[in-house]
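Yeah, one chain of the complex is gone here, protein chain that is, but the others are all in their spots.
Right after this comes subunit A.
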Amino acid sequence: MSLVAYFDAASSEPLHPRAREALLAAVDVGWADPARLYGQARRAHLLLEQARTEVAEALGARPDEVSFTSSGTQAVHLGVLGTLHGRRRAGRHLVTGAVEHSSVLHAGQVHEREGGTVETVGVDLLGRVDLGRFAAAVARPGVALACLQSANHEVGTAQPVAAAAAACAEHGVPLLVDAAQTAGRMPVPPGWSVLTASAHKWGGPAGVGVLVVRKGTRFRSYLPEDERERRRVPGFENVPAIVAAAAALRASLAEAAAEQARLSALVDRIRETVPKIVPDVEVIGDPVDRAPHIVTFSCLYVDGEALLTELDKAGFAVSSGSSCTASTLRPSHVLEAMGVLTHGNVRVSLPRGAAAEEVDRFLAVLPDLVRRIRQDAGVA
């Protein structure tokens, strides 16, 4: 067991050993420009297209639907704005869930600045989007695109993507599904028109995102176009990193059934134990219908930054949605939209291989840390 238990997989999963091997091999042979015609270039091209085929197969897509971006955030930005641009004659209205990743909300802000409109559909106490309101929103005329994540990045709650996709299909509205937290861990939910994901969340290297545009979906790049990635993403592909990303995705999926079930059982253990051993705690999100690796809880009367600092000293890397721990002065928009306690917030997200002993050690040290912080704040 390492000295520090890394429990922040939802921010970044450690590099999968298969990805490391693939990266080292591809750095030596995949460096040339895949768009050229000489031997080294053809080799790079072959590696790139093989990776594309593997990623497409893993995500339930065709290779020609898959483009690689420089991050998951860029995949969302290009996916949202490119679909809106491609469908501008159909309308200028964007529908999204209130707890989407900030990349979706930021792309929506760009759309609004350019005269488009955005409708944000609220969520319940578990963080699940109001399906009735979502379906009603996409039924109105002039909707160019709807966005819904597969599962929430802060609280783990799975979104009703299949039902939302059916509502979108009924009205001819494309649905962008941000699968960043579940790709490589769970099957991709059906019905998407545009799919985005991020390799470093499934054990690939940082710097590779995936943008999948279903054949027949109108799409036009929001950025200046070049000949790369079927004109959807400008710029020279990072072939070695893409090869490593594909290797990590295949390896993660091969292990997913057993490993994600194991992590999910550890999450269950945290969800069940924390309220028994820490008084005045709220465990947040759906206990069952959720991403397998994420659990979030908030401790009443506790400063989130103090708790993160104490956990760091005790050897646990976790994150928080409390305002004091964010770069802004606002708490996480996810916790706000859910109406749950935003202070004293801790997100535990388990990487592949997280040991049961580490989780037990976390549960052993947590009650005393919380008690001491409350005592220092004068809470009886």
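Rule of thumb we're sticking to: contacts are C-beta pairs under 8 Å (C-beta built on N, C-alpha and C of every residue); 3 or more make two chains touch, one makes a residue touch a chain; residues count from 1.
Operating definition for what follows: contacts and distances are computed from a predicted model.
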{"item": "The complex's invisible chain, by UniProt name, from \"Response regulator receiver domain-containing protein\", \"tRNA 2-thiouridine synthesizing protein A\", \"Binding-protein-dependent transport systems inner membrane component\" or \"TRAP transporter large permease protein\"", "value": "\"tRNA 2-thiouridine synthesizing protein A\""}
{"item": "Among A:Lys276, A:Lys313, A:Arg330 or A:Arg372, residue touching the chain not depicted", "value": "A:Arg330"}
{"item": "Chain not shown: contacting residue from A:Glu225, A:Asp268 or A:Glu282", "value": "A:Glu282"}
{"item": "Sole contact to the chain not displayed, among A:Leu23, A:Leu148, A:Val302 or A:Leu366", "value": "A:Val302"}
{"item": "Footprint left on subunit A by the chain that the document does not show", "value": "280, 282, 300-303, 322-324, 329-331, 335-336, 339-344, 377-379"}
